[in-house]
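A single protein chain has been omitted from the complex, and every remaining protein chain is retained in its original position.
We just call them A, B and C in the order they show up, numbering each chain from 1.
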Amino acid sequence: MTDLFRIGSFEVTNRLFVGTGKYANYELMQQALDASGCQVVTVAVRRDRLIDAQGRRLTDFLDLNRYVILPNTAGCFTAEDAIRVSLLGRELLEKAGNKGAGWVKLEVLGDKKTLMPDPVGTLEATRELVKEGFTVLAYSSDDPRAAVRIKEAGAASVMPAGSPIGSGQGVLNPLNISLCLELLKEGDPTYPVIVDAGVGAASDVAVAMELGADGVLLNTAIAHAKDPVKMAAAMRHALEAGRLGYQAGRIPKKRYATASSPFEGVISYIPGE
Amino acid sequence: MTDLFRIGSFEVTNRLFVGTGKYANYELMQQALDASGCQVVTVAVRRDRLIDAQGRRLTDFLDLNRYVILPNTAGCFTAEDAIRVSLLGRELLEKAGNKGAGWVKLEVLGDKKTLMPDPVGTLEATRELVKEGFTVLAYSSDDPRAAVRIKEAGAASVMPAGSPIGSGQGVLNPLNISLCLELLKEGDPTYPVIVDAGVGAASDVAVAMELGADGVLLNTAIAHAKDPVKMAAAMRHALEAGRLGYQAGRIPKKRYATASSPFEGVISYIPGE
Amino acid sequence: MTDLFRIGSFEVTNRLFVGTGKYANYELMQQALDASGCQVVTVAVRRDRLIDAQGRRLTDFLDLNRYVILPNTAGCFTAEDAIRVSLLGRELLEKAGNKGAGWVKLEVLGDKKTLMPDPVGTLEATRELVKEGFTVLAYSSDDPRAAVRIKEAGAASVMPAGSPIGSGQGVLNPLNISLCLELLKEGDPTYPVIVDAGVGAASDVAVAMELGADGVLLNTAIAHAKDPVKMAAAMRHALEAGRLGYQAGRIPKKRYATASSPFEGVISYIPGE
Partner (left out) sequence: MTDLFRIGSFEVTNRLFVGTGKYANYELMQQALDASGCQVVTVAVRRDRLIDAQGRRLTDFLDLNRYVILPNTAGCFTAEDAIRVSLLGRELLEKAGNKGAGWVKLEVLGDKKTLMPDPVGTLEATRELVKEGFTVLAYSSDDPRAAVRIKEAGAASVMPAGSPIGSGQGVLNPLNISLCLELLKEGDPTYPVIVDAGVGAASDVAVAMELGADGVLLNTAIAHAKDPVKMAAAMRHALEAGRLGYQAGRIPKKRYATASSPFEGVISYIPGE
């Protein structure tokens, strides 16, 4: 039973989006990607142009027949730079014949310390990249009205941050993620919203999905775990747990669970079960 | 690769313990238990003596060759009552030939409103049941020193509550659960600790396991979900996610993830990946 | 010992900014403002143009010699509307001879449901109002990079929301408020940052001030409390508590407080003091 969703013309069959940076080596990355069960893999275009100590290039280690590459503009701090890098990424993926040439994960970062997105540059770049024909997935803060503006600028998906990139703090403000979902999906329930950034533990992925997110993107939580391959498997299960839990409809929270009817004589209620 | 643990002489191969109360009907319970992947199923001895509207009895719907029954003393508010119910449960399971005759999940509840455990009655009943030869798994508050006292009284496992039974509030005080684990496992790392009560969502299970719990017991979160069978599957994945995540070693939380070395010229660091 | 701060050319001697809407009647408002100890009172320009059932007008009940009025643009959903209302407010306060004619609390709201600020309209209106000579205090989300953009647009103060207006949820994301403070005050430590919106309880005010905010603005938490005058007094104390606490330098959080040196023989350490 496939549980797919659409981002523009892309049909996504697995809701965990995994990054490719920060691994100790490419082999470990390969194993972690495999264990994560992901279909979409995001690659910093800037990184792909780099080679490691042995002269090896990242994309040589990615099975382009298996994964859809989502090029990202990590390392860009202006709209101009992000646009340039997006075009470069498209060119590279077109040459490689990978479907990922058609989309981009847009990051226009505000500063090198927090790595939080610049709302103005993000809007500018989104508009321009949409004009250039890209399916834009835009990294955003968890500000619900900023998310709406990005959607209005033409983004095919908004990707609100749970907490700062690489911080491992999880979803710091569940209300804001929930309001992003409410506003972005109002009258447009299939509009895809992917929580991006901040995941530290598997439970963070479950929390994001239980709020109703369509997917989760993460990198550091796997790449810098003590055992990245095992953590990738944890994330795969957490995604599934959160998605199923969202669909299954959780019980409400109560102060305590006293039966409203008195205990005595009520045959079907055993207090403490 | 089995990931078993021991509680007294019991070898547990699946870390999710699932209750059998509060289901709309026994067939739904059967399907949910199946979807949960659990090995151990807990049954209120008081409930098993009840019959439903069609004159059917709970244990007739449990495959006693598949599941190990963990009888529990739900509905008991004194040590005496809990001891009596424990003995009755043992008798029933011995007749049924189920391995669960040797152990009991002890609940001595303090009141019908909060359903929180009475620390004094719990200690008394633990001591007595240990004398009677039971492997005692004792439901407890999350008070770390109370947990130590229960272990000292002979309990084979302490089961601290995340939050009140049926409240769906999850793990309200992760520090206390973590201190229970630290104190109970000090010099005795295989002593089993199972988080019991309070689970509302799948992420709550993952959180408990990431703290280092050996297992999680739950009932209402599945039985009262809109779709209990789907929620049972969510819980199965969440258990796996939390367990793997704990073993994999999560990244530390940071205010933000700025590279310590400056960005410029550092070939391996792309900010925002 | 005065603990003043500056917003543009305004010298503020009390850090609690209090609203004037939502009171049962004007007399109650007067008493609550008095009990709050506030110097600055914010008034929706739109409200001041309204009269109540007895034909009475809000500003007739404000001692303009005692309070500095901070006109606000509540009820505005576009930059144009907010600019128009700001100009109107200035005109009214100039006529009244109140110092508040020189500044404005800018609200450009995104929608009538969440009442969260529209980041684009807020930037536009800020730029225009600065040109018009206003000292602009801009209501913002808690997105740190959005806050920086608003400062760059010329705002004399940014006012990040703790949580949605009137929601009473307090400071939902202390990290974001803390990052707003860090980024806005970087190289400019006296730049004033006022937490606006979301306060429900007095402790919320203390939390905001302990994070390092220069002030807090609130309305509903007082006006809709069961006893608004008593709650106003609570807020006055909470402001003081949070400000003093921030200045005094709190102890760090620890898992537990075990002395590093062993207990025995250490004369100055009594465990549990």
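Simple rule for what comes next: contacts are C-beta pairs under 8 Å (C-beta built on N, C-alpha and C of every residue); 3 or more make two chains touch, one makes a residue touch a chain.
Computed from a predicted model, the values in this text were never measured in an experiment.
Visitor: Looking at the whole complex, which of C:C38, C:L62 or C:V207 touches the chain that is not displayed?
Guide: In the complete complex, the chain left out is touched by residue C:V207.
Visitor: Touching the absent chain in the whole complex: find that residue among C:G19, C:G89, C:G121 or C:P144.
Guide: Looking across C:G19, C:G89, C:G121 or C:P144, the contact with the absent chain belongs to C:G19.
Visitor: In the whole complex, not just what's shown, which of C:G166, C:P192 or C:G215 touches the removed chain?
Guide: The one listed residue touching the chain not shown is C:G166.
Visitor: Kindly note down the residues of chain C that lie in touch with the hidden chain.
Guide: Missing-chain contacts on chain C: residues 19, 21-22, 44, 46-47, 50, 52, 72-76, 107, 109, 112-115, 139, 164-169, 200-203, 205-207, 210, 219-221, 224-228, 230-231, 233-238, 240-245, 247-258, 263, 267-268, 270-273.
Visitor: What does the interface between chain B and the hidden chain look like in terms of residue numbers?
Guide: These residues touch the chain not displayed: 110-111, 114, 116-120, 123, 141-146, 148-149, 163-164, 169, 172-173, 175-176, 179, 183.
Methods note: only the chains that are shown with their structure count from here on.
Visitor: Distance between chain B and chain C based on Cα centroids, please, to the nearest Å.
Guide: Distance between chain centres, rounded to whole Å: 46 Å.
Visitor: Could you list the positions in chain A whose residues touch two or more of the other chains?
Guide: 114, 164, 169
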